[in-house]
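To start, the structure under review is shown below, and the notes come after it.
Now for chain A:
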Amino acid sequence: MTNEELKAKLTGINSALTFEEGGQWLNVNVEPKDWLPFAKELRENPELNFDYMFCLTCVDWKTHLGMVYHLNSKNLKHIIVVKSKLDRNNPEIETISHIWRTAEFHEREVYDLFGVTFLHHPDLRRLLLTDEWVGWPLRKDYEDPVNMIKL
Partner candidate 1 sequence: MFEEVATTEQGDLVINVGPQHPSTHGVLHLIITLRGETIMKIEPHLGYIHRSIEKMCEGLTYRQFVYVTSKMDYLSSHINNHGCVLCVEKGLQLEVTPRAQVIRVLMDELTRIASHCLWWGALGMDVGALTPFFHAFREREMINVIMEETCGTRLTMNYMVPGGVMADLHSNFQKRVKQFIKDFKPKLIEYDDLLTNNSIFIERMKGVGILSKDDAVSYGCTGPTARGSGVSCDIRKWYPYEIYDKLNFEEVLETEGDSYSRYMVRVREFRQSLSILEQLIDNIPEGDFQTKTKAVLKLPKGEFYSKVETARGEFGVYIVAEGATNPYRIKFRSPGFSNLSALDHIARGQKIADMIAIMGSLDFVIPDIDR
Partner candidate 2 sequence: MWSLSSITDIVQTWLGSTFNPTIALLLQFVMAGLLVITLFAVLGLVLVFMERKVSAYMQVRIGPNRVGPRGYLQTAADTLKLLMKEGLVPAGADKFLFNLAPYVVMISAMLLMAPIAFAKDFQMWDLNIGVLYVSSVSSIAVIGILMAGWSSNNKYSLLGAMRSGAQIVSYELSAGLSIISIVILVGSLKISDIIASQQDGWWIFKGHIPAIIAFVIFLIAVTAETNRAPFDLAEAESELTAGFHTEYSGMRFALFFLAEYANIFIVCAIGATLFLGGWMPFHIGNLQAFNHIMDYIPSSIWFFGKTFFLIFVIMWFRWTFPRLRIDQLLNLEWKYLLPISMFNVLLVTIMAIMKWHF
């Protein structure tokens, strides 16, 4: 599917979506509260069939946190990037680990390093750091005088 077709199709699902083009792939911005039903539709709609999530990450934009989901369809061979802006002080978004199982670990990693709370995640704990760790290391304002490597 071309980007134009995808855009038409996605707008049909949720009219509140905004799109960014010009990058490598079609970028879709979605409100955090709309994310779960939208994700379900992306996975289950046979014309979209995004069955493979190859990247899930977060970017700290200093004003807000931006979740980035890279989705691919194995048989239809199209890729979209879904983005969602989260409040930096209280980042919360619904988990999608039951839709794409790989998200379970990736969400734990994002929780660990950015502090994004994934609602209804089956096992939201620190993954890489110790359970007692304070702070979210990949945020831009994180300072750790002991372990930080300054160049």
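Candidate entries met the following condition: all candidates are chains of the complex that A comes from, given by their letters.
Note that a residue touches a chain if its C-beta (ideal position, glycine included) is under 8 Å from a C-beta of that chain, and two chains touch if they have at least 3 such contacts; residues count from 1.
Given the structure is predicted, the values throughout are model-derived calculations rather than measurements.
Chain contacts in this complex place chain A in touch with candidate 1, from the set 1 or 2. Residues of chain A that touch candidate 1 in their complex: 23-25, 27, 51-55, 57, 59-60, 68, 70, 74, 77, 81, 100-102, 104-106, 109, 113, 127-130, 137-138, 149-151.
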